[in-house]
Every structure is written in structure tokens, then in C-alpha cells.
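First the structure, then my questions, so here it is.
Apart from one protein chain that is not included, each protein chain of the complex appears where it belongs.
Now for chain A:
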Amino acid sequence: MNQNQGGNDARHDDDSALSDFLASLMDYTPTIPDELVEHYLAKSGFQCPDVRLIRLVAVATQKFVAEVASDALQQCKARQSAVVKDKRDKQQKDKRLILTMEDLSKALRECGVNVKHQEYFADSPSTGMDPASRDE
């Protein structure tokens, strides 16, 4: 009996915490707009008139993106620190943090998304050729 009551109390706490959180979600504006989330959820068959659930999905997605971005940022900074050690002159230029495909693919691999980026783009006839043999 006691255990059940304890279990019930815990469940009530969880429920109340969840409902409080959902209520607080209405104050928080996620970066991903509600219309976009609604559109894609509708495409996959998700049906719910409750706005709080849509906000929850938006916030969850935002958290996911933030995690990926922070992982990629760490990769970028690690690479920059390795480079800076070699050439101190380029410190000014390398201060700009740019999201590159390499960092992104490494960060996404942890989430289970395998992204392979092209090594080069063959968009001109002289791509990949020796600089000497290019007709220019």
C-alpha cells in the first residue's frame, strides 16, 4: 500500500511537472515557427489540435539542432586550434567560425545520420586537372 501510494505520488509529481512545463511552453517562443512544424507534422499524419504539443515538438527539434550545432562548433574550434599552433599569422582570419560540411558530418554521425559530402564539384571542365594543363 505504502509503495503504491509512494508510486502514485511520484506519478502525480511527474504529471504535474509535465503539465506545468507544457503551460510554461506557451510563454516560450521556439525558434522554429509553429506553422512550419504543423505543416510537416500534418504531412506525416500527426493529428492533434493542441498547440502545446506542437510547441513541444518544436522545442525538441530546436534542442536537437542546438546539440548538433554545438558538436560541430567543438569540431570547428578543435580544428582551428590545431591550425593556429602552426601559423600564428593566420590567427586573425581563422577567428570566423563557419559551419562546414566536414564538421557537420562528424556531428551528425553521433546522432545516427550518415552524411557524406562531395570532395569536389565537377562544375567546370577544368576541375581536377593540373593547373599547368588548364586552358585559361
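One rule holds in what follows: a contact is a pair of C-beta atoms (placed from the backbone, for glycine too) under 8 Å apart; a residue touches a chain by one contact, two chains touch by 3 or more; residues count from 1.
What we mean here is this: contacts and distances are computed from a predicted model.
S.K.: Between "Transcription initiation factor TFIID subunit 8", "Mitochondrial import inner membrane translocase subunit TIM22", "DNA-directed RNA polymerase III subunit RPC5" or "AP complex subunit beta", which matches the UniProt record of the unshown chain?
M.R.: Listed in its UniProt record, the absent chain's protein name reads "Transcription initiation factor TFIID subunit 8".
S.K.: Which listed residue, A:A23, A:V83 or A:L97, touches the chain dropped from view?
M.R.: Of these options, the touching residue for the absent chain is A:L97.
S.K.: Tell me, which residues in chain A touch the chain that this view leaves out?
M.R.: Considering the whole complex, chain A reaches the absent chain at 10-11, 13-15, 17-18, 21-22, 24-25, 28-29, 31-33, 35-37, 39-41, 43-50, 53, 56-57, 59-66, 68-70, 72-73, 76, 96-101, 103-104, 108, 110-113, 115, 117.
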